[in-house]
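Every protein chain except one is present and positioned as in the full complex.
What follows is chain A.
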Amino acid sequence: MRTLTKIIGGLVLLLSMVTTVMATPVDTYEFKSPENQKRALELAHSLRCPQCQNQNLIDSNSPVASDLRLEVFKMVDEGKGDDEIIEFMTSRYGEFVLYKPKMETKTYILWLGPVGLLLLGLIVGFIFIRKQRITGAAGLEISAEDQKALDALLKRDSK
């Protein structure tokens, strides 16, 4: 038992180390405050590098990404708001740079599609189950002739 707790404790420690290693700011940019740094890194993590399809600004080594990263860092230090920085990026590189697209007419299907499909599935399932239950409760109806034939068969078997 004690060894087990030790192993679990070790694993927890290891995991916490892994998460601290994952924060890897590439540049030697000096932020005015730790809060700024935190916000800037979060923001840069949420923006996609325009050149490299599926890396965010922090992960990518491309020159465009490092430029944009620095631009984001600077703007955060200048005290600009998240909205303002995102507007700066999308006005140049389009909606593509956002990992999380804006909610607007163009993207309704993206945001609401899955919920819609789930609802549709639930409704269809509900109707289906209800129907089955109704027909099940009504039981089998046998015509008088069939009943006669059935009785005859049962009688023959019991003989």
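Assume a contact is a pair of C-beta atoms (placed from the backbone, for glycine too) under 8 Å apart; a residue touches a chain by one contact, two chains touch by 3 or more; residues count from 1.
FYI, contacts and distances are computed from a predicted model.
Peer 1: For the chain that's not shown, choose its UniProt protein name out of "Cytochrome c maturation system membrane anchored thioredoxin CcmG", "Protein-arginine kinase", "Lactate utilization protein C" or "FAD-binding protein".
Peer 2: "Cytochrome c maturation system membrane anchored thioredoxin CcmG"
Peer 1: From the listed residues A:Lys6, A:Arg92, A:Arg130 or A:Lys148, report the one that touches the chain absent from this view.
Peer 2: In the complete complex, the chain left out is touched by residue A:Arg92.
Peer 1: What chain A residues would touch the chain not displayed?
Peer 2: The list for chain A reads 50-51, 53, 63-64, 67-68, 71, 90-96.
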